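For reference, the structure is listed below as structure tokens.
Missing here is one protein chain; the remaining ones are kept as they sit in the complex.
For reference, chains read A and B in written order, and residue numbers begin at 1 within each chain.
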Amino acid sequence: MPRFALVLTAIMLAIAIAPRAMPGPHSALAQTADGTMAVVTEPAAPAPSAPGPLQAVLQANADAIAKPSRTTVDTVIAALLESNAPGAATFLAQWRDRGVVQRKADGLFFYGVETADGFSLTDPDTGKNTGNAAKADVTQLRPNSGVRGVLSSALVQFQLADPDIAVRESALIAIERGAEASQLEPLRASIEAESDAGLKARKTRLERLLTIQFDPSAEARIAAIESFAGDISVDVRAALNPLVATTPKAFAEVPAGTNVARALAPGGDIPLDDAYGLLVTAGLAQAAPTLAEMRAALIANRADGAVAGVPVAALGSQAARMDAYARLAAAGTVPPPVTEDAKRAALATVSIVAVYNEPDANVTAAAEATLASISRSLALNQTLDLALDALSLASIYFLAAIGLAITFGVMRVINMAHGEFIMIGAYTGYVVQQFITDYTLSILVALPLAFFIAALAGVAMERLVIRHLARRPLETLLATFGISIALQQIAKNIFGTQARPLTAPAWLDGAWVVNDVVSISTIRIAIFVLALIFLALLLFILARTRLGLEVRAVTQNPAMASSMGINPDRINMLTFGLGSGIAGIAGVAIGLFAKVTSDLGSGYIVQSFMTVVVGGVGNIWGTLAGASMIGSLQKVIEFFNPSNTLAAQTYMIIFIIIFIQFRPKGIIALKGRAAGD
Amino acid sequence: MSALLEVNGVSVSFDGFRAINDLSFEIGPAELRAIIGPNGAGKTTFMDIITGKTRPDTGSVMFGEPPTNLLKLPESRIAQAGIGRKFQRPTVFEQQTVSDNLMMALKAPRSPLAALTSRRTRSTEERIAALAAEVGLRDSLARRAGELSHGQKQWLEIGMLLAQDPKLLLVDEPAAGMTVSEREHTTDILKRAAETRAVIVVEHDMEFIRRLDCRVTVLHEGSVLAEGSLDHVTADQQVIDVYLGR
Partner (left out) sequence: MADAKMADSALPGFTHQPLWKRNPSVLVFTGLLAVFTLVITVLSEGLGLGLVSTSFVKILGMTLCLCLAAIAMDLVWGYCGILSLGHFAFFGLGGYLIGMWLMYARTEDIVIASLAGAELPPTAQEIRDAIGTQIFGVVGGSEIPLVWSFAHSLPIQLALVVLVPGLLALVFGWLAFRSRVTGVYLSILTQAMTLALSLYLFQNDSGLRGNNGLSGLQNLPGLDDVPQSVVSVWFFIASAVALGLGYWLAAFLVSGKFGNIIRAIRDDETRIRFLGYDVEGYKLVVFTLTAIIAALAGALYYPQAGIINPAEIAPIASIYLAVWVAIGGRGRLYGAVIGAAVVSLLSSWFTGGQAPSVPLGFYTIDWVDWWQVLLGFGFVAVTLFAPNGLGGLVDRLVRKGDGR
């Protein structure tokens, strides 16, 4: 097996040259280039009397190296590998990176680093500096990108066994991105000697993936395929899916040994015309003229304002055209038309089957089985991922809606400007970042500040407007809408219409990745935690504090509460401040992952209303239930229709409208007389 | 004699509190009945059940001849079947005139189409005027109901009730906030109404009930405690216990 021997040599060669290449050809040469003084003091070494082993190989292929093309580069690489010459890998790397020059005088190759007035040369065999050369005396080799690609993939084989783990890893990544058949053997050979356990596991896995694609032995492929049962990684699916890809074909009789996936019913699994087209391709039927072809034939055969005796003016219907064409065909002028019935009859005599592109039936069977097991495990993981997404969306809705729920519960008014308090919070975060450049610190400052500013705006609105519209909920709704459009426009006038960035600190940038399917970004985890904190905080305030007691009393029975000496004005003001403040916090959170614009809030306002309505009024758990339901519903619908989030929202709203039919007072409703009417 | 309204074994509870507990009750087609009982005895809830505002957990409410089950009907149908109700707090349409208030209450087809095609004829106007005269609002027909005094609103509401020409009238505390002479007038109206139909009056004021001179039903904790003439029930030891405390 000469091929295998060749590869083995290459690897040994690579190992042999590796130490000298360290810490990489670039830096080695760079050092030399930096020390121009040293080069000058040392007299320029004369050309070595006898070329080194590497130079000998290079000289043997001098033409191919000096003017490389995709076709010739392979012979050079093969020659280099065969020669066992130390430094071959370094040479390949240098060649690829345009670091090789050829001296015009004697045609010898050197590594050359460009200096101010020429090149500083290094002997490829010894690695020693051999002095400078003027630009005119040498030719720099500039292989084109195709050649460089070939060189890179050849180099991967060397790098797989490189002592530097970083080099090995990058070689592995290169293979993962685009594998070639030639890489399978070096990869296999490098596994044994791999010292790093993590890298070894990756190499083993990659080896199995390459085996699936490139190994000549069906048994080895099947074993590799089966080893991936239940593995949901994207690369496995990418390796397996081509194996089960099929092409529809037509046969008068399916030849033995054809790897048939399934039979196709014309008109059902495959459109009638397509099936007939296969028949034509297979030479089993005569081509049917298409509508366009028939039309062209009619046009071509016009004579004296008529086609085959039918006046052109009468050809304004498909039936008339068919008739005229049939006459032409009867006269033998054009190929005869094929009717639908004829097509069906022709198809009835043959088999239309989907044939696997992969010829080996055992391999395709194994691939189908493994893919089936993968899809089961994929479904499980997707559900998990969906649950995480839903949880994250639910926490956003919870944060956005809870303030609204509190104010609605206590005062029975809908605050249409709630979304603008969210916007105020987001802009507060943005402005704080203009003054505090440390992102972590700025978020820590922005959160309480956003609460404070939004709460202030809320209290002002309650005192100036809402208080004067007591017990007129519809007017309140509209008045707060007026405030909403005014606030939005003011924000637009101040900050402009373009989106402002609210940058998350670096530690929030990443994602928690479980596997290729299940992952969630750190920001969303942070928002989830924030939602939990506020849930706990609000539960504490409502259940354990005087304010909470009074708020609950006003929520359940305002008249009774006021007769018990609770000042409803004060409660209204405080709850409005609290609710608006939380909206401000939600604004900072939302701003971290969405763009901060003046209509940031209005994008969440309807969902917030829905959350409150669906959840039920006057109960934190209700809001939580509402947010969870709406969040998961939206994600589930999006899952079934991923291309279309608009449709998802449409269906969700319709669902909510229907839901309200069955639970008009929400999931968690106050019962009895306190609920009122 | 068959009963006009027959309530049988009705119970309802709010959040575990039993407002009505296995209540049974009967009233004939032309009878005046007073219902008394301490606060929380379930008087208002009883009326809510008959008029369909509250749905009981168990029991049946049969009304009319042939008897129909009211529990299956929406509020508006119950009203159309011939049950009129006057609320504790006077509720008239304050933005509209006395005449309009009475006109809406007048017995007539209730569907939207009927309302669209109805015309105010001489005879409707006469009936409205007659009703207004009966409740002492003859001179206030063109006034807005919101401008009326408290007592006048009570009367207007009674007038609206009569305009409906119901078979059964439910009257919740009609005398509240009325002067002595107004009360006398109210008593007269109710007694006259009871000559042709059934009237149930819920009232706290014993003097008012004495003047009504009718059968009395005492409710306590959601069920009937005693029934009979006022003298009979006031002599009942249980009733005394409930009213005066043990």
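We adopt the following convention: contacts are C-beta pairs under 8 Å (C-beta built on N, C-alpha and C of every residue); 3 or more make two chains touch, one makes a residue touch a chain.
Note that the structure is a prediction, hence the values are computed from the model and not measured.
J.: The chain left out here touches which displayed chains?
T.: A, B
J.: For the chain not shown, which residue from B:Ala3, B:Ala30, B:Leu71 or B:Met104 touches it across the whole complex?
T.: B:Met104
J.: Specify the residue from the set B:Leu70, B:Met160 or B:Val216 that touches the hidden chain.
T.: Once the missing chain is taken into account, the touching residue is B:Met160.
J.: Could you tell which one of A:Arg205, A:Arg321, A:Lys343 or A:Lys635 touches the chain left off the display?
T.: Among A:Arg205, A:Arg321, A:Lys343 or A:Lys635, only A:Arg321 touches the chain that is not shown.
J.: With the full complex in mind, choose from A:Ala66, A:Leu199, A:Ala282 or A:Val312 the residue touching the hidden chain.
T.: The single option touching the absent chain is A:Val312.
J.: If the hidden chain were put back, which residues of subunit A would touch it?
T.: Within subunit A, the residues touching the omitted chain are 295, 298-299, 302, 312-318, 321, 412-414, 416, 465, 468-469, 473-475, 477-479, 481-490, 492-493, 602, 606, 609-610, 613, 644, 646-647, 649-650, 653-654, 656-658, 660-662, 664, 677.
J.: Please give every residue of subunit B in contact with the chain that is not shown.
T.: So the residues of subunit B touching the missing chain come out as 51, 53, 74-77, 79-80, 84-85, 87, 91-96, 99-100, 103-105, 110-112, 115-116, 118-122, 125-126, 128-130, 141, 144, 160, 164.
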